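Only a single protein chain was left out; the remaining protein chains are all shown in position.
Moving on, here comes chain A:
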């Protein structure tokens, strides 16, 4: 028999987990004590939210379960934002929190909060271990639930006395897997019939493709059918960006050709996507001429936002190879291709003096960085520019907080990704506002000397909110001015991180080259014009084809 704390670490090792993120404290101390004798490498972040985002970065960049650890009370409440983030983006995560000893529970003990109660609506599942013999079976279940079907975060709350007491070995064999849906042959046939009958079919690719490890199956499908494709924020990287009918991201800040083609299609094939409101714009007018073929692993997504004409429930890896598209779609292909050419983004690759253009800078960065480089970002205008103008070779290369849109995601997620991929180029594209939300993680970079590159796109504004104030609130700017930002390079220097600052176009290429070639961590502070906005934009409650493509 082992003590609870040792048993947990032993269990994690058996699961193949050798790197975890966390922050110690009273109730979780026994686990931290046991860590000293364990082969597991623990990364100390500087805030539990940072630790959890690092675990998310680890998970999203590898498609494996990420693990983070925190103490009871404030440690656990600090995890909650990241827990919700992982829930909304379906990230496989196991969070372990310490709880006060069972004898003290329910007495408003020091650092006691009802974490289980707080977690319910923001995770895939959560469990409180109340008996020593439940500890290992609970962990087993937690990993299984985090991974199976549509992945998601699981929280396990463990009282301190269970960590210090002896727990029996788990005699339970791997819990039997939950039965997953299997697409029915008759429905597959109907789906293929819809494909054959359609004149203007369109693939709408979501994050589910990457999470199902079905990128190759998707690319095969595209090769076989030569259908045009659009991606959601989380779907980016799934399709081959060089394909002539690849149209990029759709939705509120989608590219014009992507949105227009979806509005014109007569069959929308949603693959691992959930018709999120940022994608559809005004729902009643989204793809108004299209039948919907909805393919997903989660039954609750089918008919949730729009009635599907045909749905296929199951593993995309199994379903996608069974889809075919016969019939003549050549006119449609040509039409989409023309649309793509006519709406191509006009990058101004000039080296003239003048303000830096963020889309152009990001396109350059995309071209200059390694093909398998991992880019994380924060939330705001810069995040949309990354999604519009950078190209990704795989969904694990693009880490962006989609469903929750959590500022402060970029830096800690990059740290987690670098831990998981020590030899890969990792760049965090941060907003000046968002960066300050988890700026303490510079301390983590310093501690482990990880070569993460930080690119701050500084418009001295909460730019996305400012854009909405400008366009939809009569230019009434309320609390979005950040012109008193700290000097970011001096901030970096305090953490022994080299840096550079640029403000004009002619400096961009050299600065990016220097950043990418730098050996250790590096911060590049890019000063932008605060007036720049993200285009196109679909105004609220408007159909996607009525997007505004440029400033009025």
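The criterion applied here is as follows: a residue touches a chain if its C-beta (ideal position, glycine included) is under 8 Å from a C-beta of that chain, and two chains touch if they have at least 3 such contacts; residues count from 1.
To be clear about the criterion, contacts and distances are computed from a predicted model.
Peer 1: Of the candidate names "Ion-translocating oxidoreductase complex subunit D", "Acetolactate synthase", "FAD-binding protein" or "Radical SAM-linked protein", which one corresponds to the UniProt protein name of the undepicted chain?
Peer 2: Missing chain, per its UniProt entry: "Acetolactate synthase".
Peer 1: Touching the absent chain in the whole complex: find that residue among A:26, A:137, A:181 or A:443.
Peer 2: Of all options in A:26, A:137, A:181 or A:443, contact with the hidden chain holds for A:181.
Peer 1: From the list A:20, A:128 or A:497, which touches the chain that is not on show?
Peer 2: Of the listed residues, the one touching the omitted chain is A:128.
Peer 1: Taking the full complex into account, find the residue in A:16, A:39 or A:117 that is in contact with the omitted chain.
Peer 2: Checking the options A:16, A:39 or A:117, the one contacting the hidden chain is A:117.
Peer 1: Just name the one of A:213, A:298 or A:498 that touches the chain not displayed here.
Peer 2: A:298
Peer 1: Please pick, from A:149, A:272, A:395 or A:536, the residue that touches the omitted chain in the full complex.
Peer 2: A:149
Peer 1: For the chain that got dropped from the picture, name the residues of chain A it touches.
Peer 2: 90, 116-117, 120-121, 124-128, 130, 141, 145, 148-150, 152, 178-181, 297-300, 303-304, 313
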